[in-house]
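Every protein chain of the complex appears in place save one, which is left out.
Chain IDs A, B and C follow the sequence of writing; residue 1 opens each chain.
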Amino acid sequence: MPPSPPSEAVYNTPNYLNAEAGLRSWLTTRDHKRIAIMYLVLTVSAFALGGVFALLIRLELLTPGPTIMDAATYNRMFTLHGVVMIFLFMIPAIPGIFGNFLLPLMLGAQDVAFPRINLLTVYLYLLGAVIAVWGMVQGGTDTGWTFYTPYSTTTVTTVAPVLLGAFIIGMSSILTGVNFIVTTHTLRAPGLTWMRLPLFVWAIYATSIIQILATPVLGMTLLLVAVEKVFGFGIFDPVRGGDPILFQHLFWFYSHPAVYIMVLPAMAVVSEVVQAFARKNIFGYKAVAFSSLGIAFVGFFVWGHHLFTSGQSTFASGIFGVLSMFVGIFTAIKVFNWTATLYKGAIHVAAPFVYFLGFLYFLMFGGLTGIALSTVSLDVHWQDTYFVVAHFHFIMVGATIMAFLSALHYWWPKMFGRMYSERWALAAAVLVILGFNATFIPQFLLGNMGMPRRYYSYPEQFWPLNVASTAGASLLAFGFLIVLLYLVTSLVNGRVAGPNPWGSRGYEWNTPSPPNAQNFPETPVITGSAHDYQDELAGEVARAH
Amino acid sequence: MNELNELMRNLLWLPPQASEYARSVDHLHFFVFLVAQLGAWAVVVTTLVFIVRYRRRRLLQSTEHVEPRAIHEVVFIGLPLVLFLVWFAIGFPQYVTLQTPPKDARDVYVLAKKWMWKFAYPGGPNSTDVLRVPAGRPVRLLLTSRDVIHSFFVPALRLKQDVLPGRYTQTWFKATEPGRYQIFCAEYCGLGHSSMLGEVVVMPAEEFDAWMERERLSNHPAAQDEQPVASEDVDPRSSLLEQGRRVAVLQGCFKCHSVDGSQHIGPTWLDLYNAKVKLETGKTVVADEAYLTRSMMEPNADIVAGYKAVMPTFQGKLSAPEAAAIVEFIKSLRTDAPSPAPQKGPIYAPIPAK
Amino acid sequence: MHTEAAATPNLAHHFPSLEQQEHAARLGMWLFLATEILLFTVLFTAYAVYRFLFPAGFEGASQLAHVAIGATNTVVLITSSLTVALAIHCARQGRSRATVALLAVTIAFGAAFMVLKGFEYYHHFADGQLPGKYYHYAGLKGPGVSMYFTLYFLMTGLHGLHVLVGMGVLTWIAIRAAREEFSPSYSTPVELAGLYWHLVDLIWIFLFPLFYLL
Partner (left out) sequence: MADTAHARAHFGPVHYFAVWVALLVLTAATVGVWKTSLPPWAHIVAALAIAIVKASLVALIFMHLWEHGGATRLVLATSLLFVALLIGLVLADNATRFQYANPPYSESWGEAPFEEAGPPMQVEPGPVEREAEPSR
């Protein structure tokens, strides 16, 4: 017998959203859930900003010659797009929003280990974002997000504020990582052993390791570029014996693992979603859990595959190339285990699950093109062409944004206590996935043809595919707009969700929706692993479809 | 076999294959492509089958606990690993070949600068943006840059090599098909990045020898695209300045702008760069590169106080490198400018070891 | 014991016991120190690369370093590490007065280090032994020489900045110790500040041979 739908009265019980009122209570909050909501607002705004730049770039590339802007503006646009999307959205989004919101709930803790530092990360992020965006708009930074020397140290545009901004955002990222690792080590509820940890926690933990070990390297490297740009100390200056390839080594020592900072949280999300919507425990818990650590670890050994054509030695390219093959394995294990989880499951196709399917598809093709790129000789042709652009957009936008949307739709009722329109959600999911393919599949082909990236104008043979890509981008933008609209309206008139609308057995669903300010009235004691759907539970409630 | 090659090449939108190396790289490409498609679609189809077969029948349906056996995970790891390593085992030797020029290769020096390619044959002619090579003979390129990092990219040869300032990188190829093939700059290098194009002209070997002999004997440059480096081997910036001045003359900039500080229809260019300019709107801006470029493209966006909005837009009339050259020229117009010291250009001594 | 601890004012609401809170704080501090190590690693890597590329330039330039001052500074920092270790020991025993005194001595050593470093910088400035394009010392020229000074100033400069920050942190801890905020059951902040100071010492232990002796 379907349970009666929860009423508005349920929604109005005390929770973290209405525990305190007023802007001040938000700005000084130390509640991990409220901090998560602040991250949600900030990173989604950054995403919108970066998306506008992306659309402008695609519009400019609609015709071979100048279309809507000049070369100088175009160069600024793709720099802004890259910096905003990577540093302000991809890296902080899932850890900042869902890591913060869910980690303590999944561990049975009241908060993260250092709540004040957690709040500090928000302000560091904000400060870094303001400095970086101000610097880019004011100084017209035109280096691309990679800041390659000696271009970045000799360009007449202002670069130092952006570098400083990225450094500050890096500090925010580091502190988030420290917080999550310490929380996982010290605040697990009684009975929650390492082998019972939700897979989300494992992957976020692995992400934090990368954040801690890699981000300082980027921070220092960017500071060195800033010092070089402002004072001319010559550490990467070819005139004074400096080695520009050294910069590339240092940059990619962070920036390759940074790809895993972006994609591991996505894997964290889908490991939960697949279990909840197949109502089945994960196939191969240990394999999925340890492959997260494997990615974090081996991800550090492969940065040189960005340097195959840079003048790096053949020997080094060989080492980095073969190690890159191994990092692909850990992703493959996950893909196979997620697929196998569906076997003998009870699959319910809702919006989060559709996004999971999109994630799986994009991760597979994005990942396989990545392996193909590490097949050294092929990279020589593809390096710095649109093939690479399409590849990393498949991983970052494809896989990570799919997982982000999946998470948003899965935990939305937990975060806000209300359901969105499922019909609109399914329609938007299909539109986003189609639009994404239409945008980036032409770019793979452009790369095969040999169109280099960061081109303001291009020979006419590249025209048709560029038009196709721009058309796809508009579809994609339209899809995102629909998502934004129905999610925002659901906050006002969405159906009250009740504590567990999906009938999920993740630990975080053992709280009311939205959760109380203290999460749990008393510390829970864990007696089994999460997402165990073997037996019927008395009194289990889910929303009627 | 050849038909299959052409079919796959067209299917993947790949450019023509101008060398044996390009053909072998493409064959690896086809292999990787087919294997990856097969594997990925197998997973996609399996997923879809599971979704239909195991759809949820009751709201709170319970499911069987399924644990993998060790053999599952071994297959999950082993199968892709073997495939990936096979790809690598084919791809890496190809890369080693590309990195190891044969001893009998002819050397050509490549000098990249914003935003052009210069090619110099030791003891022979020089050329700009056009690289002539003989078909069927190996050519080694020794590349260096005058300013920032560029990247020498010939899609038809499946060849790319970054060009670094202050040092040499090398690559080589043996083109087999006579023809003209596009050169791109593949490493972002500023305003003119996308117009830093060139051409590889692969000539039949006898024709090439004849051309080379002719070039050696004649002292004057043969064609427009073969300006000798020697005539411009001064500071790369000064050739850019010269280009800027020339473009400015051609576009008629000096009808309204002076270069000596005198008043005219438009503001003078002398000491304009980095000067604080007061606008009609009352705002003050610094005349940096962005401002100067914008003033050419959208002249009415920022009108200088005391002048009329009469300047036409040069959007579409000036290419990006031309605009940049004019900016460079404006930058050089300073009352306190030091006279440019003569600087010696590269004289290409052969690199002893290969 | 845990129920007693729950009543202590220094225990945050979300920790079950003071001991666990201390464990969390220490782990957090070590993770932070790891990021500091990686921060310096960038410069150590640059040092390794350029020293490998320009052995003659680096050997020549390192002979311009003031070994006497460097060695003295090494002794100063090592001794300050000793005093801060003793300060932590005293704080754990609840001897606030001794803690404050030892911290003051540590800060004084830090200041001495900075003063000596200042003399050294002054000499290099006066001789024109400066980083990158500012290098104009006539006595030694060649590839890699100015790179040595670039790295020297960047690495010792960043290290000096850490010394200053460390002195600031220790001052704050000393003030708190003087206010009797620490007790045998709660001395974590002293310990954490000490860890930071030791790290500063640790970095210098490597900087000294690299720039003065090799």
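The rule we apply is simple: a residue touches a chain if its C-beta (ideal position, glycine included) is under 8 Å from a C-beta of that chain, and two chains touch if they have at least 3 such contacts.
Because the structure is predicted, anything quoted here is derived from the model rather than measured.
The hidden chain, counted over the whole complex, makes contact with A, B, C. The hidden chain makes contact, of the residues A:75, A:121 or A:312, with A:312. Contact with the undisplayed chain is limited, among A:26, A:301 or A:326, to A:301. Residues 99, 111, 142, 144, 146, 164-170, 343-353 are the ones on chain B that touch the missing chain.
On the side of chain C, the interface with the absent chain consists of residues 18-19, 22, 26-27, 30-31, 33-34, 37-38, 41, 44-45, 48-49, 52-57, 59-60, 63-64, 67, 71, 74-75, 78-79, 81-82, 85-86, 89, 92-94, 138-146, 184-185, 187, 194-195, 198-199, 201-202, 205-206, 208-210, 213-214, using the contact rule stated above.
Listed for chain A, the residues touching the missing chain in the whole complex are 185, 209, 213, 217, 238-243, 245-246, 249-250, 253, 300-301, 304, 307, 311-316, 319-320.
In the analysis below, only the chains that are shown with their structure count from here on.
Looking at contact counts per chain pair, the maximum sits at A-B.
A comparison of C-alpha centroids places A closest to the centre of the full protein.
Inter-chain spacing, taken between the CA centroids of chain A and chain B, is 31 Å. Measuring from the averaged C-alpha position of chain A to that of chain C gives a distance of 35 Å.
Within chain A, contacts with two or more other chains are made by no residue at all.
Residue positions of chain B in touch with at least two other chains are not found. The touching residues of chain C, when paired with chain A in their complex, are 12-16, 20-21, 23-24, 27-28, 31-32, 34-36, 38-43, 45-46, 49-50, 53-54, 57, 131-134, 143-144, 146-147, 150-151, 153-154.
Against chain A, the residues of chain B that register as touching in their complex are 12-15, 25, 28-29, 32-33, 36, 39-40, 43-44, 46-47, 50-51, 54-68, 72-73, 76-77, 80-81, 84-85, 87-88, 90-92, 94-96, 98-100, 147-149, 151, 153, 155-156, 158-162, 164-167, 169, 182, 184-195, 197, 288-290, 293-294, 297, 315-316, 320, 323. Those residues of chain A that touch chain C in the shared complex are 109-111, 113-115, 174, 177-179, 181-183, 185-187, 212-217, 219-221, 224, 227-228, 231-235, 237, 240-243, 246, 249-250, 523.
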